[in-house]
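For this depiction, one protein chain was excluded, whereas all remaining protein chains were kept in their positions.
Right, chain A next:
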Amino acid sequence: MKSAILQTATRYLLPILLLFSFFLLLRGHYYPGGGFVGGLVASIAFVLHSFANGTESTMKILRYKPISLIPIGLGISALSVVIPLLFGLPPMTGLWFEQPIPVIGMIGSSLFFDLGVYFVVIGVVLTILFTISLEG
C-alpha cells in the first residue's frame, strides 16, 4: 500500500496525532479524553504511519520495541498507586500539587496513573498489530 499522498500526509499527521493524543491524555480529568483514548489515538497514528511506509520504517522511528512500553506503563501506574503509601495514606489516594503548572494544568498522582495507562495501551496495541503484520 505505497501511496505518495498517504506517505506525505503521514509525515505531518504523525506528530499532529501524537500531540493530539497527548492533549487528550492531559485534559482527561476535566473534559472528554483520558489515558485510554489518548493511547488508542497515539497507536492509530503509528499504525497509519506503518500503513504508508511499511512496518519496518515505523519500528525504526520507534527505536525501541513497542513491547518495552508495557512494563514502563505498568511501572508508572503502579508507582502512582504505591507513592501515597510513603506519605502514610492508603494506596491510590490522589495527591495533588497545590498550584497548577502552566500549560499542563493541575498535576496529581492520577495523571501519572493515566500516563501509565496511556503507555500500556500504546504498547499493547502496537505489539499485537506489529507482531501480526511482521511475522504472522
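By definition in this document, contacts are C-beta pairs under 8 Å (C-beta built on N, C-alpha and C of every residue); 3 or more make two chains touch, one makes a residue touch a chain; residues count from 1.
Criterion: contacts and distances are computed from a predicted model.
J.: As a check of understanding, state which of "Ion-translocating oxidoreductase complex subunit C", "Transketolase", "Energy-coupling factor transporter transmembrane component T" or "Multicomponent Na+:H+ antiporter subunit A" is the UniProt name of the chain not shown.
T.: The correct option from "Ion-translocating oxidoreductase complex subunit C", "Transketolase", "Energy-coupling factor transporter transmembrane component T" or "Multicomponent Na+:H+ antiporter subunit A" is "Multicomponent Na+:H+ antiporter subunit A", the UniProt name of the unshown chain.
J.: From the list A:6, A:37, A:62 or A:83, which touches the chain that is not on show?
T.: Reading the full complex, the residue touching the unseen chain is A:37.
J.: Would you write out the residues of chain A that touch the absent chain, in ascending order?
T.: Missing-chain contacts on chain A: residues 24, 28-37, 40-41, 43-44, 47, 51, 67, 70, 73-74, 77-78, 81, 92, 94, 96, 106, 108, 110, 113-114, 116-117, 120-121, 123-125, 127-129, 131-133, 135-136.
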